[in-house]
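Please read through the structure below; I'll follow up with questions.
A single protein chain has been removed from this complex, and every other one stays in its place.
Presenting subunit A:
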Amino acid sequence: MPENPVLSWHLLPISELRQDDPHLSSHTSEQLASSLAYLVEDKKDRRQPSMGALGNRTLPKREPLPSKDSLAESKITGNGILLRKYRLVKERSILTNYELFDVLFGEQSEAARFADSRVSSSTSRSDRSFHLRSNTCKSPELRDSAFVLDVPLGVISRIEKAGGALSRGDVSYVLVCKDIRNLKFAHKQDTQGRTSVFETVMRLAFPVSHNLQVFAYEYGQIYPENGWKVYDPSAEYKRMGLPNESWRMTRINEHYELCDTYPAMLLVPANVPDEDLKRVATFRAKNRIPVLSWIHPESQATVVRCSQPMVGANGKRSKDDEKYLQAIMDANAQSHKLFIFDARPSVNAVANKTKGGGFESEDTYQNAELVFLDIHNIHVMRESLRKLKEVVYPNIEESHWLSNLESTHWLEHIKLILAGALRIADKVESGKTSVVIHCSDGWDRTAQLTSLAMLMLDGHYRTVRGFQVLIEKEWLTFGHRFQMRIGHGDKNHSDADRSPVFLQFIDCVWQLTRQFPAAFEFNEFFLITILDHLYSCLFGTFLCNSEQQRIKEGLQKKTISLWSYINSHLEEFLNPLYVNYSHHVLYPIVSMRHLELWVGYYIRWNPRMRLQEPIHHCYKELLLKRAELKKKVEELQRELISRSASSSSERAASPTRSVTPVQTFV
C-alpha cells in the first residue's frame, strides 16, 4: 500500500516509547489507551457538528468502552490520525471511510495519514489539504467503532518532542493540553516526514505565532440562534430598573476614550457629571472608574466595580474620587456606610503602593470600611493549577490523594474566592449596604467576585441565558483579558500573563451547583462546554481582550458566538431538576467539608472516574415514563368517556377522577 511519503504518522504503542525524561515516561500505554478509550463519542450525533461535545460528553447511556485490546489491534492494523485545521482526530480502527469524520464547516484536512495494509486507498492533494478516499467495502463492525480522540488544536498548550529515545529511532510528541491532559503520538523515523508533521502541527496549533488566524474566523456553521444578540446592555440594565433617579447611563466611553478596557455603556451615580468622571479616572488604575454592576431590587444597595486607586507611596488623595464614592453611598438611602472590598491580600495591596497603586484609606474615605479578601494573584493561581494537573493526570495516587490535593491549594483558592463573594452578597443582602470591589486592575479577581456575588444574589443569572449575560457583562465587556490569560493560538506557553482565572470562576459556579442542585437552569455539561470552547478557538466569544478590540476585529460579523451553538442545542444543557425560586439568595457553605474537586472536569480523562449514571439521567427517564403514563391515562379516560357516553343512560356520570395537575420543568 502506498503510504503518503510526506506526512506519515504511525501511532506506535506508546509503551514502547521509553522516554528518558521521567516526567514523560509516566504516560504509559495504559493511560493513553484509557484516555483514548474514554473519548468514545455518542454515535447518534455524528452527523451533528460535534464540536460541542469534543468527545467529552457525559454519555446518556453507559456505552461499553472499547477493550484494551485496541492497542494490540493498532499494532497490527495501524491507526489513523487525522490532523485538521481545527482539531486532531484519531480513529480507533482502520480509517476506512472519509465520512466517518464529520467535517466542520470551513474545516479542511491539513494533513492526513493512514497506514493500513488491508485497505487500499489513495490520497489526493487538493489545495493545501488532503482528502482520503476509500474504495474498499467496510464491514459495518468497523464502521461502528467511533472516534476515540477528537482534540481541538486550540487546547494545545505546547508540543514537546521526545524523539530518539528508542533504538528504532521513532519519534514521539507530547501534546500538553490546556484541558488537563497530555497526548502522545509517535511516528517512524522519517526525516522528511517528521519535520513537516511537526511543523504542520505547530503551525495549526499556534496560528497567531505564525501570523495566521485562529480557526474561528473560518468556521461558518449556521445556527438558528444568534448568540451575539444574547447580551444587550441597556436591556439588562432595564431589567434591574436602571437608569433610575440615583443612577444614570453615561455615553462618555462610547468611543472608549475614557477607558479602553471598559464597555461603551456605563452606569454611574446620577449626580456626578461626566467632567468629574474624567477626573476620577485619573485616580484609578487603567482609568477603570467605579461603575455599577448590580443593584438590589428592594434595598437599592449596589455592587460597584473598579480598579485600585493610584494612592502611591506618598498616600496621594483625590477629592473627586472621595466625592464619587460618597455619591455611590448616597445613592443607597438604606445605609450610611460603604464597604470597599479589596480582593488582594493586604500585603500585596501595600506592596502595590510602591508602584503607584494602593488602596483606599479609611481616614480619607468617610464612612467607608475597607476589607481585604486575601485572594492571591494570577501567578499563584497558575502554579496551583499546574500542581493540580500533576496530581490528577495521568494517575491518581490513591492513598495520598487528599494530602496531594491539599498541597495544590487549588480548593483553598476556590474557597477564598467563594468566601469573598459570600461576604459581598451578605453585605448587600443582609446589610443592605452598597459595596465597591476592586483588585489591582479590576479585571481578574474583581470579575470573579462581582459575577459570583451576583449569581448568589440574583436568580436571573442562574438561568442559561442569564448566565450568558453574566459572562458577557462582567467578563467580556468589562475587559477580562481572555486572549492574554488563555493565550489563544500563541506558542509562548510560559507567558506569565496566562492564568486560569476564568476556569476558577466556572469551578466556583460548579461548586454552587453542587450545593444547590435545583437552583441552576443549566447542568454540568453546560459548564464543561463553556470551558472547552474557552480554549477551542472554534467560536469568537472568548477571543480578544476587550470590547473595544472585539469591535475593531469585527468578531460579531466574522465569527460565530458560542451562545449560538449552545442556544441551538439547549436541551443538552438544561438541568432537569431546576426549580425557579429566583428570589432566593444562595448562601453556599464555603467550608472544605462541602468543597470538592470537580472530578467531571479535571479528572474526566481517567476512565475509572467516569460517572456511573448521573442522577439527572435517571430523572429524565422518569420524566419520559411519566409522559408515557400520562398519555395512557388520557387514552383510557377518553375510552371511558366514549364508553360511558354510549351507556350514559344507565350509569350516571361515573366520576373518573382527573389526573392531578402536574408541573413540568422541561
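To be clear about the criterion, contacts are C-beta pairs under 8 Å (C-beta built on N, C-alpha and C of every residue); 3 or more make two chains touch, one makes a residue touch a chain; residues count from 1.
Throughout what follows, contacts and distances are computed from a predicted model.
The unshown chain of the complex is recorded in UniProt as "Myotubularin-related protein 12", chosen from "Myotubularin-related protein 12", "AP complex subunit sigma", "THO complex subunit 7 homolog" or "pantothenate kinase".
Checked against the full complex, the candidates A:S234, A:N492 or A:S591 give a single residue touching the omitted chain, namely A:S591.
Listed residues A:K319, A:K355 or A:K552: the one in touch with the omitted chain is A:K355.
Residue in contact with the omitted chain (choice from A:I156, A:M310 or A:L455): A:M310.
Of the listed positions A:L212, A:M249, A:A270 or A:V579, the one in contact with the omitted chain in the full complex is A:V579.
Of the listed positions A:D276, A:D444 or A:E472, the one in contact with the omitted chain in the full complex is A:D444. Against the chain not shown here, subunit A presents residues 13, 15-16, 18, 26, 28-30, 61-62, 64-69, 71-72, 282, 285-286, 310, 312, 344-345, 347-348, 351-352, 355-357, 374, 376-380, 383-384, 396-406, 409, 411-412, 415-416, 419, 422-423, 425-426, 430, 439-441, 443-444, 496-497, 515-519, 577, 579, 581, 584, 586-594, 596-597, 599, 603, 606-610, 612-613, 615, 618-619, 622-623, 625-626, 629-630, 632-633, 636-637, 640, 654, 656-657, 659-660, 662.
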